[in-house]
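What follows is a structure written as structure tokens; I'll ask about it next.
All protein chains but one are shown in place.
Per-chain residue numbering starts at 1, and chain names A and B are given in the order in which the chains are listed.
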Amino acid sequence: MTAANITVSETPLVLYTLRRADDALILGHRLSEWCGHAPMLEEDMALANMGLDLLGQARELYSYAARVEGRGNDEDKFAYLRDVRQYRNLLLLEQPNGDFARTMVRQFFYATFADLFWRAMMHSSDPTLAAIAAKSEKESAYHVRHSSEWIVRLGDGTEESHRRAQEAIDELWAFTGEMFETCDSERGLIDAGIAIDPATLRAPWLKTVSDVVREATLALPSNDWMQQGGRSGRHSEHLGHLLSELQSMPRTFPGATW
Amino acid sequence: MATPNIPLWEVFIRSRNGLAHKHVGSLHATDATLALQAARDIYTRRGEGISIWVVPSNAITASDPSEKGMMFEPAESKIYRHPTFYDVPDEVGHM
Partner (left out) sequence: MYTQALNSSDGDERHVEDAERAAQFQARIDADERIEPNDWMPAAYRKTLTRQISQHAHSEIVGMLPEGNWITRAPSLRRKAALLAKVQDECGHGLYLYAAAETLGTSREELVDLMLAGKAKYSSIFNYPTLTWADIGTIGWLVDGAAIMNQIPLCRCSYGPYARAMIRVCKEESFHQRQGFEIMVTLCRGTEEQKAMAQDALNRWWWPVLMMFGPPDQASQHSDTSTKWKIKRFSNDELRQKFVDATVPQAQFLGLSIPDPGMKQNEAGNWEYSAIDWDEFKQVLAGNGPCNRDRLAARRKAHDDGAWVRDAALAYAEKRRQRATLQAAE
């Protein structure tokens, strides 16, 4: 016997909150995979700190989604009892860690977006989201700092690190467009001042990213084809494996408390 | 092949406003910016600090313990530098 998926009634606010929660959980989980395996002890500490920040964000967002939904779900049911098609995170964040350059570029692309996003969300007319935003913004600001310092060092370090960093940018670039997309269900929230239109974040995001990438002697790809699907549950193959690991305990022992 | 050494830094943290920075430990980093970030990630995880200094360990000049006598004992006999050396009548109160 295995535990069955929960059903979620994805009203616009529940869906909006779950999307951000899934982003934080999936990236936090990826970062936690580094624990014990980082290039030096100092980075092991840093990656775990960022992972813990994101796990904390995910838990608050899931709990809020559960309250809004009001159907007896909770943070763990959302995390452990939805399958790939029910997950709503950005494709970028489920991409495997790869080498340290891949992890840092993924972090840099997302954190730069997340920092702008949370800063804007501090003015949300939804007080809970505004409070989560205020806390998360401080965390993501540090993630931007940390990852951009590494982008510069990898890009302007050795020939090998430059090559790896450029490869990471080229490989992950096509996943960045999804961050700025909106779907119909979000329109009403945006109009009500609860959510923000991520399209407005694209220009400042590109400015920060271009500045750092230039300083790192790296280049952004000219290819502008962008992958999409994470927000509506059409994921890469990687997410299923991540979830089978993440969810193995509650799936194997249905109903148990840990 | 031996692993190349990454420079050592000393970390000083001010735990609260009004207190001096205090030495808390060391770390390895290739430059000052990374050292500062690492200090934050390693030594302030439980809210231990509000300000950090990092100093390259090799920039510290330490006194020589074998000169302890010459360096520090002369101060021990200067008891007149301490307030308790002086008698003030009780009636005067705290001074």
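Things worth noting here:
Methods note: a contact is a pair of C-beta atoms (placed from the backbone, for glycine too) under 8 Å apart; a residue touches a chain by one contact, two chains touch by 3 or more.
Because the structure is predicted, anything quoted here is derived from the model rather than measured.
Touching the missing chain, out of A:Asn89, A:Ser124, A:Ser161 or A:Ser236, is residue A:Ser161.
Taking the whole complex into account, chain B touches the unshown chain at residues 2-6, 8, 10, 23-31, 34, 42, 45-46, 57-58, 60, 62, 64-66. Listed by residue number, the positions of chain A touching the unshown chain are 25, 29, 32-33, 35-45, 48-49, 51-52, 55-56, 58-59, 62, 75-76, 79-80, 99-100, 152-154, 156-158, 160-161, 164, 245-246, 248-250, 253, 256-258.
The rule is short, and it goes like this: only the chains that are shown with their structure count from here on.
Centre-to-centre, using mean CA coordinates, chain A is 40 Å away from chain B. Contact residues of chain A toward chain B in the complex are 40-42, 45-46, 49, 142, 145-146, 149, 153.
Contact residues of chain B toward chain A in the complex are 6, 27-30, 33-34, 37-38, 40-42, 45.
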